[in-house]
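With one protein chain withheld, the remaining protein chains of the complex are depicted in position.
Here is subunit A:
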Amino acid sequence: MALSAVESLLQKARNASQEDIDHLCKNISDLLAFPEKASECCTLLRQLFVLLQASDIEPCLSRNLVMEMLKTFSRPSSEKSGAKQCLLCSLILKELLPGSEQGTKNNCVQEILTPAVRWLCTKDLDSQRKALSFLVAVSSLHGVAYQEFAGETSEQLCSWLMSASLFQAPNPYAINPFRKDQDSQVTETDGTPCRNFFTVLNIGQYYTDDQYLNIYSFSLLYKWLYHCSRHSEDGDQQEGKESPKGKTKDSVVKRILQSLVSRSADYCFRVMDQCERKAKVASDAELQLACLTEVVTILDLVCKLDAGQVPRVHQEMRRLYNRLASDPGYSATVLRILQFFLNHSSAVVHDPQEAYNHFFGSVLSQQYKDPGLAFDTVVFMCQNLSTLCLNTNILSHFFPNILKILAWHPRTFVKEFVDLLPAMMSPTTSLEIFHTLLDLPCLTAALEVSEKSKKPDTGATNGQNTNVEPASSAEAFHTPRYKPLFSFICRSEGGQGDTINKLSNLHKVLEDVKTSARVTCCSQVVPVLLRVWFNVVLAEGDQKFVEHVLPVLLERSGLLYDIPDCKADVIMIMGEQLLQVVDKYPSIMVSQAHEIIEFIQITNNVRDRQDFYGNLVYCIGEYCSPQRSDSCGPELVAKYFDMLEIVTYEICGNVMLEEDEQGETFPKILSHLMSAMAKLATRRQDVIPRAILCLTKVAKQHFTLTQDPIAQEALLACAQEHVNLLKMPNFAVTVLNPPPEIYTGRWHRDAGSLPLILRGINRVMNSSS
């Protein structure tokens, strides 16, 4: 019921016309000038704001009203009654004037900067913090483009950070403001008196202005440092790295930030120390967590800006890492420390491999479910993609763990994983990754089962009896026989073998979870990533690797976790990609002939994967030829032909016997088989009579092979055309087995080419008849 109200309200606002707006505006300007009617006016102003946010039309407000609102907005804030009006006016104006955020009007920025810096030095807290946040915002758009202002701001930040008073402000709500509080010094979070300079983690009953500014300064410190330094880098790149101008700019940044950088480091170390204290209040303990993350981030940047700080900071970081590494509550900070190690360890000859292993091994396998940590990890990998690939083996070694993030949050990180997947693939891991991708929904299911089993109420612990089949996935999870299967699919490191023998058992036992929302969602991701995988293989894989891929394709096309939509998509993609793979490396038709023949011979393989099967038959006809691959001899052609012949007879026989539901699939497969046979026959002409015999048989039977009249016709046509061609072997060779020049286009341009001559003759014959 609560929502129908919103809906109607917003609907009304959305459908508002310009007249409605005009009407509203008129009423507002009538009321705006009268302080006694503030309440009514506020109601209207609220309506106007909601309308502006919700409506799709481009609103038009009268110039007068805008001016009046500006006036109200800039009225001195001492008029208490107008505070709400003022707030609402500012909201409306902000909505209406998105401002030249792009900030090209440099002069305009320049003009405001002077007063802004002046405001920093006033004694009014409000102006000071507004000015600071404005200056930081300017730096985020322009960096240190305005050096003189940046220098002053940095100095001001320094002093606010380091020299806030240690005494509490008097209670502003006290009746007697002159009464001195007894214990007026600020304390640490654990209640002990503060013995060092003031930071965000010092507790006082009330804070003085300079203490608030200290809090502000620390909150904005990273952004200030980051934007000032980042924009100088951008400048360097644009102006060419070696240009003297770039260098001076760099030194400008150094000069501007120098003292602030070392002060920031001091402040961060102090906060780091303070985080070791046990906070009395729970929310302060949370704040310590956020502070630690921030401090590590700032120190990372500090070391980038001033390499001289690295040894000192690095030592502290290692200490911090040792303290936090085993505490799951601090994983976000630990990841930040890894970022620091990644950036600076080489400078102090420290090998952080162990830290990487710890995080991507044990931490991630326990905390992949945490949305925050999952996000942080994905961002970390995306931001450091090239460094991670060049200097570490994290991605290729821990990909099973990393993919757990995707398996558990299949909706959130698809785009990022599309970028990450190629980085995980190496010649040694790619096949294993292929299996892992195909089993990704299975991984989701297994993770869900293991998650459920952690809850006490499932009580499926009577798994000791190994002979009884488990009734559910939860029971199987506790059955010793299935334990290894679960631990394989949920493994955290790669390289323990591509896949396992009893995969189908695992699929079967996870049947009851396959309808879960998460599994379904995950199964929709698989095709996307599979395409990425194939693209990488086609672009970078070599022949040797592809030779390994083909048998896996044949095997896995029939061994998939049974989610119908996903299965169909996966098989379709496999079929499509098979064509491309074979087209690039035709010789695998020779080297993998044994596997292929074994696969095609089993006509049952047509079931559920007719396109894949059909494409493979097509590949035999098209690519098993000496033209495509030098090693393809006549014996192999004969072998393939024998097999196709047998399969064709078998399918014809089966169809007649079964009259089964697959009636629709067989005509297509039969057409593929006939074309392939005809093509092979042109390469080994002694089998032509057998081919003609087989095709004639199909032609004769065409009306018993399927009920569909169109398919019957197509079958008959296909068979007859091929028979007719094969009766003229020389033509058949050219048509069915064209030389590669056909693809260069010469055939269609050269005056002497066969198609042109044929077309010419055809035209002459037609015109004469």
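Brief remarks on what is shown
One rule holds in what follows: contacts are C-beta pairs under 8 Å (C-beta built on N, C-alpha and C of every residue); 3 or more make two chains touch, one makes a residue touch a chain; residues count from 1.
We take it that contacts and distances are computed from a predicted model.
You can't see one chain of this complex, but its UniProt record names it "AP-5 complex subunit sigma-1", from the set "AP-5 complex subunit sigma-1", "Replication factor C subunit", "Cytochrome b-c1 complex subunit Rieske, mitochondrial" or "Ras-related protein rab-24".
Looking at A:K26, A:K223 or A:K697, the residue that reaches the missing chain in the full complex is A:K223. Within the complete assembly, A:T293 is the residue of A:T293, A:Q309, A:S557 or A:T706 that touches the hidden chain. Within the set A:R263, A:H397 or A:R518, the residue that contacts the chain not displayed is A:R518.
Even with one chain removed from view, subunit A keeps its contact list with that chain: residues 2-3, 5-7, 9-10, 13, 38-39, 42, 46, 49-50, 53-54, 58, 80-81, 83-84, 87-88, 91, 94-98, 100-105, 129-130, 133-134, 136-137, 140-141, 173, 189, 200-207, 215-216, 218-220, 222-223, 226, 281, 283-284, 286-287, 289-291, 293-294, 297, 332, 371-372, 375-376, 378-379, 382, 411-413, 415-416, 516-518, 521.
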